[in-house]
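The structure appears right after this line, and notes come after that.
Shown here: the complex without one of its protein chains, the others still in place.
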Amino acid sequence: MNNEHFLSVNDLQVHFKTADGIVKATDGLSYTLDRGKTLGIVGESGSGKSVSSSAIMGLHQGTSARIEGNVWLDGVDLLTLSPPEMRKLRGKEIAMIFQDPLSALHPYYTVGHQIAEAYRVHNAVSKKHARKKVVEMLELVGIPQPERRFDGYPHEYSGGMRQRAMIAMALINDPSLLIADEPTTALDVTVQAQILDLLQKLQKEFNTAIIMITHDLGVVAEMADDALVMYAGRAVEYGPVSEVLTHPEMPYTWGLLSSVPDVTADTDIPMVPIPGNPPSLLNQPPGCAFQPRCVHSSKVPGDLCKTTMPDLLPGSHGGSGHLTRCHLPNPELIYETEVAHDVTPTQSEER
Amino acid sequence: MWAYAARRVVIGVMLLLALTLVTFVLFFASPADQARHACGKQCTDEQIAVTEKALGYDKPVYEQWGMFVKGLATGREFPADPELKKTHPEFITDCDAPCLGYSKTNGKTVNYLIGKAAPVSVSLAVVAVVLWLAFGVSLGIIAAVVKGSIIDRGIVGLTLIIYAFPTFFLGVFFLKFVVVKWGILAYPGYVSIAEGGVANWLNNLLLPGMTLALVFLASYVRMTRAFVLESLGEDYIRTARAKGLTSRRVLFKHALRAALTPLVTMTGIDFASLLGGAIITEQVFAYNGMGKLTVDSSQAWDLPTIIGIVVVAGAFVILANIIVDICYALIDPRVRLG
Partner (left out) sequence: MADTDESQTDGQNSVDPSEVEDAPSLDEVLQQSHKPTELDTTAPPVLTVDNLRMYFPVHSSGVIRRKVGDVQAVDGISFEILRGGSLGLVGESGCGKSTAGRAITRLYKPTGGSAKFGDRDLVKLSTRELKPLRRDVQMIFQDPYSSLNPRHSIGSIIGAPLRIHNMVPKKQTLSRVQELLEVVGLNPEHYNRYPNEFSGGQRQRIGIARALALQPKLIVADEPVSALDVSIQAQVINLLQDLQKEFDIAFLFIAHDLAVVRHFCPEIAVMYLGKIVEIADRETLYQRPNHPYTQALLSAVPDVKQAAIGGRRERIMLEGDVPSPINPPSGCRFRTRCPLAREICAKVEPPMVQIGPRHKVACHFAGELGNHPHDPVTARMLGVDNDGNPDPGATPTEIEETPGFNDVWFDLKERRTVKPS
């Protein structure tokens, strides 16, 4: 039992059985998170970042998913709970907001009704009381004229307002863990800034632990305390944001940094892509999943990258808190000499 | 919404008039001699000429159509002959507005004929639609919830097998076994509610209604199943589950409401087309509904009756569509009529 941390995910596996074989959507994933802190999980589609978080919510119950490992939340292993027990926690202790707030809200019911439903399912209160509570929440998340907006339908809300309403729905039962699955990806940048501000403000107020799933390293840099980079269902780099994003040690993280030019940086940085395509989660080869796309694997002696999957171990920089899954013997040096200079000059300049 | 309905009604009326015009033109374009058919086989040329004049068949098509439209608005008299009216008022048949015409073949106004036949078809359609919705939708939901199981495959397979049988076979099958052999129900024959009360009316409609419903059952099961599955895959279902709702509430409150909306359209159109008559079922059970009237009047070249049926059946379809659209706006807040 692990009581040190509020949330502690231990060797989580989510496997789907399909006609073509077993899809290892998430494999051997471990992390911890404390109240009031934010973990940013970064990865591309198919990296397992959403699947693993849905497993914490128990949303895979009733599907073909096979889930193993432990998810300790406040001393309880969520994976051992029965479906009715898990249902009582969903929406109350653990809440979730999704990428596309328009499709995540039911088009036929008013926004107020849908939020009130979330409240009433866990609290035996009258409709009138629930309405009062919802209006309070709507006001808290910055929706103007909440009394009137209560009776509005999702399609009458703007994108930003919808996501605010989703946040109100998620936080109405004062959950201790909030999973935000790409909460701003479908929104415009100026609205994204508003929503991120709101999340930070509310996190302080409610002391919520947040898992922020995103593909945007900028969002992680600004929102998260810890960063977890996922590739092909596994964590490849994990540690405090200030470590992972300033002294990245895994070539995939380097690639992510170099393929998105920074708007505030110099205008003449090249855009260095990661070659190749995302891997299949079926029949994974024995070695490092990133090896086929890794431009640095030639620096590892022998066939190590192809034959042996590296373990997630403390790297050379940042001590035991910064874990990487890579065979490179001296990633820090390679980053300093080859990558940082060519790829992200602003970062090396700052040092 | 009312402005929308009013606009749709206006368009519908214009559509109906166009429909009658097309029917007129088609009939007069055919080589058959209308007056001869109306008068009967034994008529002399002279009698045919009189009939032609009396029914207005000597006039050009557009004039006849004009008279028809006028009759719809103000009513007509058959034959339209002021002199005959003075001498022999008993030969004149009054046809009040909205006058659909006069069937010389039957010696009755079309309004009378349709007035007799429509309640039969409407009753049959109502019973059938209730049956197929009740069974089709519930079986479809069950199949969707237990997707991939034996029950799912059984429901879908069985309804498909039933669908494969022709209507007349099902009808005759029911008559032979349920009525004759097992004697569960009496031989059906139409009894109106006014004559025999609701129970009697329903009792007599059960078999033909079931026959008709079975035809539609398979498609409603499959559609319901598909819509429910689609709806269960929506993001808002995930949201509902993430809230901690029970699976029952997720299904009934969140999934079904969205899933069943498209069925409103299908039901409305299928129901409306049945109001115009279920030809085979009516034949098998010897019900004198709109379907039978259609067959009889077509065979007799009874133009006025056919036009009357076209107008009434068309009106049913148009009305059903307007009602479906209004229902949609009531169910789905995103739909704005206008």
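Every chain is named by a letter (A and B) in the order it is written, and numbering of its residues begins at 1.
Operating definition for what follows: contacts are C-beta pairs under 8 Å (C-beta built on N, C-alpha and C of every residue); 3 or more make two chains touch, one makes a residue touch a chain.
What you see is a predicted model; the values in this text were computed from it and never measured.
Chemist: With the missing chain put back, one of A:Pro101, A:Pro183 or A:Gly255 would touch it. Which one?
Modeler: Counting the whole complex, the residue in contact with the absent chain is A:Gly255.
Chemist: Looking at A:Asp27, A:Glu93 or A:Asp216, which residue reaches the missing chain?
Modeler: Residue touching the chain left out of view: A:Asp216.
Chemist: Just name the one of A:Gly36, A:Pro107, A:Gly159 or A:Pro314 that touches the chain not displayed here.
Modeler: A:Gly159
Chemist: From the listed residues A:Asp11, A:Glu85, A:Asp151 or A:Asp188, report the one that touches the chain absent from this view.
Modeler: For the chain that is not drawn, the touching residue is A:Asp188.
Chemist: Since one chain isn't shown, list which residues of subunit A touch it in the complete complex.
Modeler: 16, 18, 20, 23, 25, 44-51, 54, 63, 158-161, 188-194, 196-197, 200, 215-223, 241-242, 244-246, 255-264, 267-283, 291-298, 338, 342, 346-347, 350
By definition in this document, only the chains that are shown with their structure count from here on.
Chemist: Considering only the defined contacts, which subunit B positions touch subunit A in the complex?
Modeler: 234-236, 238-247, 249, 254, 257-258, 331-334
Chemist: Note which residues of subunit A are touching subunit B in the complex, please.
Modeler: 57, 59, 62, 87-92, 95-96, 98, 100, 103-108, 114, 117-118, 121-122, 153, 155, 166, 169
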